[in-house]
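Working notes, beginning with the structure itself.
For this view, one protein chain was removed and the others were kept in their places.
By written order: A and B. Residues from 1 in each chain.
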Amino acid sequence: MSILEARGVGITFGGLRAVNDFNLSLEKGELTAIIGPNGAGKTTTFNMLSGIYKPTEGDILINGQSILECHPHEVSSMGVARTFQNIRLFTKLSVLDNVKVAMKGKTTYGFFDAILRTRKCKSEEKMIEEKSHELLALFNMDDVSELQAGNLPYGEQRKLEIVRALATDPQILFLDEPAAGMNEVEIEEVMEVIADVRKKFDITVLLIEHHMSMVMKIAEHIKVLDFGETIAEGKPEEIQANPQVIEAYLGKGGSS
Amino acid sequence: MKNMKKVIRKEYICFIAIYLLILFLNSQGIINNYLFQVIMLAGINIIMTLSLNLVNGITGLFSLGQAGFMAIGAYISAIITTQLLPVLGLRASDALSAVLFLFAMIIGGIIAAFGGFLIARPTLKVKGDYLAIITLGFGELIRSVIRLIEFVGGPRGMINIPKLTNFTWIFVVVLLVVYTSRNFITSTYGRACLAIRENEIAAEAMGTDARKYKTIAFTYSAFIAGIAGALFAHLLVFISPDNFAYAKSSDLLVYLYTGGVGTITGSVLGGFIMTIMPEFLRFMEDWRLVIYALVLLYTIIFRPYGIAGNREMKFLGIKTYAETEGKLWKKIKQRFKKKGVGKA
Partner (left out) sequence: MVKAIQLIVYGLQVGSIYALLATGYTLVYGIIKMINLAHADFMMLGAFVSLFVYTALSGFGSPWWVVAVVIVATMIIVALLGGLVERIAYKPLRNRPTLSSLVAAVGVSMFIQNFLRCIPVVGPVPRAYPSLFTSANITIGGVTISAIQIVVIGVSFVLMLAMQLLVSKTSIGKQMIAASCDKDGSALMGINVNRIISITFCIGSGLAAICGILYSSVYPSIHVYMAATIGNKAFISAVLGGIGNTKGAVLGGLMLGMVEVLLQSFNSSVSYGASFVIMIIILLYKPAGLLGTAETEKV
């Protein structure tokens, strides 16, 4: 059973058919990329897959369970985590707090435990503190844990979004343009981070990206969207050679 | 860790010292009974401001109806004590009355919390701007309902409420509310509320049920407001729907924002200073609200973090990022230094 399945998913906003007949089957541990020109419906698809938008047709199943009636936070508890195209960090909170918020699922203490600071609350808080530091350290971010998230440099903010997403212990990670606005060196770093993530955590990754060099290097499967339609899918080599894709998007021969 | 413990203990001694000092000054007549009552009212305002801070500052919900919850707590607790005290043959000074008072306070708080829950559940899915008018409407609705109930005196108000509130009660409750608020803020509940304030969509994506936590924040703050209402009723001995009008909610807004929205320190400072200050500016009595309005406008435009500047007192153990400007704070510090050195 595939870990995530989308069947005939489509969504219409007013008069605009943003996504039409989107199908996807993610197998555990794979890295799949969705590419396409701007406005093709990639982020809209992400938003549907993570429960923020409700598709007008089709079904989305995570581990066999439909998420159509679920709120985003419920979808999150089913094992989906994501980053956002425009960084959505909790800017006024510390780096550590950003991660701690995502670790909420690991705590079991209730409201009265919280306001009276019972032993249960204290020990679970200690656990979260340690786990958050551990996670940050894995990505060399522990030294900035006390800084305000909004004050981090751009690349670090993108990295923090990924770390925060990982704190929810997800099975599937959606990365929405993690290398947006970055130069060659920074893109290499992002690729390392993603490779790190896949090595240390047993995670399935779904990626939206515009930097073709990155996509071609790390993706195992690629889907190409244009005006909401899936115009091609397959392995990187197949996509690079596909005339329709080249016409719609890649232009001259696959350079980013 | 040991340093932390030492700091905490020093603060505890401070609290006890302040408590004893005020009581002593009052018994010696240095703080006359009128000023003493003002200090107690300041304490109640601190509690109300802390309640507003939970909703407004921590969770980012603009509520203009805290006065309504205060009214519920005031009236419910007053009904309980005025009905039960004579039945049990107690007078206000009896020890058992204090127990009854505690009971009445808590019931008042619970019913106020229930009111908060009722209003929160359906309305938290509407846009944030609308919440302002809905909470305002709720406060007005409560007032209209109270006016219709003859049993509690309707528009004329309720009299002969036993004077069960004293300085000790207020002091203890303020400390308890500060303690529980701080615990709330540093727990997952508080972090969830802060996350919702910062970026609700991201919070949801990280597994936070926004509606649930907004409701919790709202309900808890309503409970605190209800407790404050109970203390209020049993201090003033007479309450009427006019005590809990929109003017009260807007006053609270002034206290919260001038003190420093989002911090416990700010709420305490704002509630205290803005209650005490008018007493020393008695000659400007009529202009009090005009001054409040100007202070509020000045604060929100130039010093959005208020007097506290997004700083928390160290012993609270809450991590905040101080507003870097802090020119006003520096000015205040300089002025105090001058006073100590220059003048006698």
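Please note the rule applied: a contact is a pair of C-beta atoms (placed from the backbone, for glycine too) under 8 Å apart; a residue touches a chain by one contact, two chains touch by 3 or more.
Predicted, not measured: the structure shown is a model, and the values here were computed from it.
**Student:** Specify the residue from the set B:Gly60, B:Pro162 or B:Gly190 that touches the hidden chain.
**Tutor:** Of these options, the touching residue for the absent chain is B:Gly60.
**Student:** Which residue from B:Val126, B:Ile159, B:Val172 or B:Leu281 sits in contact with the chain not drawn here?
**Tutor:** B:Val126
**Student:** If the hidden chain were put back, which residues of subunit A would touch it?
**Tutor:** 13, 43, 47, 52-53, 84
**Student:** Go through subunit B and note every residue touching the omitted chain.
**Tutor:** These residues of subunit B touch the chain that is not shown: 56, 60, 62, 64, 122-123, 125-130, 132-134, 136-138, 140-141, 144-145, 147-148, 201, 246, 250, 253-254, 257, 286-287, 289-290, 292-294, 296-297, 300-301, 304.
Basically, only the chains that are shown with their structure count from here on.
**Student:** With chain centres taken as the means of their Cα atoms, state the distance from subunit A to subunit B in Å.
**Tutor:** Roughly 41 Å separates the two chain centres.
**Student:** Quick one: in the complex, what on subunit A touches subunit B?
**Tutor:** Against subunit B, subunit A makes touches at 50, 52, 71-74, 76-77, 81-82, 84, 88-94, 97, 100-102, 104-105, 107, 109, 111, 114-117, 121, 125, 128, 146, 148, 164-165, 167-168.
**Student:** Once bound in the complex, which stretches of subunit B touch subunit A?
**Tutor:** 180, 183-184, 186-192, 194-195, 198-199, 201-210, 216, 220, 319, 321
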